[in-house]
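For this depiction, one protein chain was excluded, whereas all remaining protein chains were kept in their positions.
This part shows chain A:
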Amino acid sequence: QYFLLVNQFSIQAATVPKIPAALNRGLMDPGMTECQYSQISTVASSPMESQLGKKIPKRKWQTFPGRNKFYCNGRIMMGRQTGVFYLTLVLIVVTSGLFFAFDCPFLAYSLSPAIPAIGAFLFLFVMGMLLRASFSDPGVLPRATPDEAAHLEYGINSPGSGGCRSPPRTQEVVINGQTVKLKYCFTCKIFRPPRASHCSLCDNCVERFDHHCPWVGNCVGKRNYRYFYLFILSLSFLTIFIFAFVITHIVLRSNQTGFLSALKDSPLLNHSDTVLEVVVCFFSMWSIVGLSGFHTYLIGSNQTTNEDIKGLWSSKRGKGNYNPYSYSSVITNCCAALCGPLPPSLIDRRGFIQPDTPQTLCFGNSLVSLRADCDEADDLLFFFFLLHPSLLPVSLASWPFSHDSCLPLCVPHSRSCSHLSTPSALVLESSL
């Protein structure tokens, strides 16, 4: 058995096993009054890891400065407001469940057993893509370390400036012949890479930021855009599939028994499930199919929702204005977006915090700079709700929500500096 000196970590006294007194005295350095020892076995590596998991200091997700929720000990990452995500889950599961329970037996018998099989495959694919889009890191950029931030603030880029001055708000760079402005993010203390944007709901800079989707409960960015797109595409197919076959079911049954009696035969209560399926599918079909079409256009032209609503690359801005990120052909754009290499997560949620690594500090933000982030998020949210005309009553009801989410940001200092002492991310540890 071996003993590990872990005096720099805080250890629960209850978990420290009893150590022979003689050994304890011999090893204990009088200068280190807070030594604790943990007994570890070298036989199996996994118990060692789990034991250390309790004693070693926190994982990085526990002190993550953004407003995200983490589950399963950092494996799952979502945005802060997840209520609408649960609504999405319920709608999909209940509608599909009703379809499989009440329509599939009849259709399998009278038409073909392939129908429930295809339906099941579509349903599983939709759920898989939804969970993948919701739970993965969208491409969050970690905040600058204090040294990096100081390096930018002292303006080392321009020699001879000397002394302290705040960094310029924009930097210009020429990409494939187009001049692109890189903005400085006052929250993350970095110059945002091209196509990155700061999400005020999650309080993170996200690479290739598309939009923040409440239905998915997460931002849509570089790392999860393909899952989001496949989710809405497969959901369009599933919705049309269910709608078509429910109608087919009603038609076939009415051919057998007569249309009105098909509905009147049993009380309407018995057919409420059919009515529910038709209503849900009919209303969601238009917005989801429309959204899929819109994102297919975006993928083909290699733009993000953010860039499209701002009209950054439209020819109306001026002659010679083109998209510098677009590849030569539509096919290449599609392949790059959907089948390109999967970039890794930059935030290393499950890594352990080393005592010597620089921790990102929270800085007090000025009122003026925060308003700039607020305006951007407002545009995005407005656009999102615009895309869902069938959900307009819902969107109007939740419109104040977007402003409320902005308001806390506009309070300087006190709120943002609470990150280190009490992590703003809600933490739920599952038993593993």
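Convention: a residue touches a chain if its C-beta (ideal position, glycine included) is under 8 Å from a C-beta of that chain, and two chains touch if they have at least 3 such contacts; residues count from 1.
To be clear about the criterion, contacts and distances are computed from a predicted model.
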Chain not displayed: protein name in its UniProt record ("Dynein light chain roadblock", "Large ribosomal subunit protein uL3m", "CDP-diacylglycerol--inositol 3-phosphatidyltransferase" or "Golgin subfamily A member 7"): "Golgin subfamily A member 7"
The one of A:Met78, A:Leu107, A:Leu141 or A:Ile288 in touch with the missing chain is A:Leu141
Of the listed residues A:Ile118, A:Leu182, A:Val289 or A:Ile353, which contacts the missing chain in the full complex? A:Leu182
Looking at the full complex, which residue from A:Ile76, A:Ile190 or A:Cys281 touches the chain that isn't shown here? A:Ile190
Hey, which of A:Ala120, A:Val251 or A:Leu342 is the one touching the hidden chain? A:Leu342
Considering the complete complex, of A:Lys69, A:Lys183 or A:Arg208, the missing chain is touched by A:Arg208
Positions on chain A contacted by the hidden chain, ascending: 2, 4-5, 40, 124-125, 128-129, 132, 141-142, 144-145, 147-148, 151, 159, 173-176, 180, 182, 190, 193-195, 207-208, 227, 230, 324-325, 332, 335-336, 338-344, 346-347, 354, 356-357
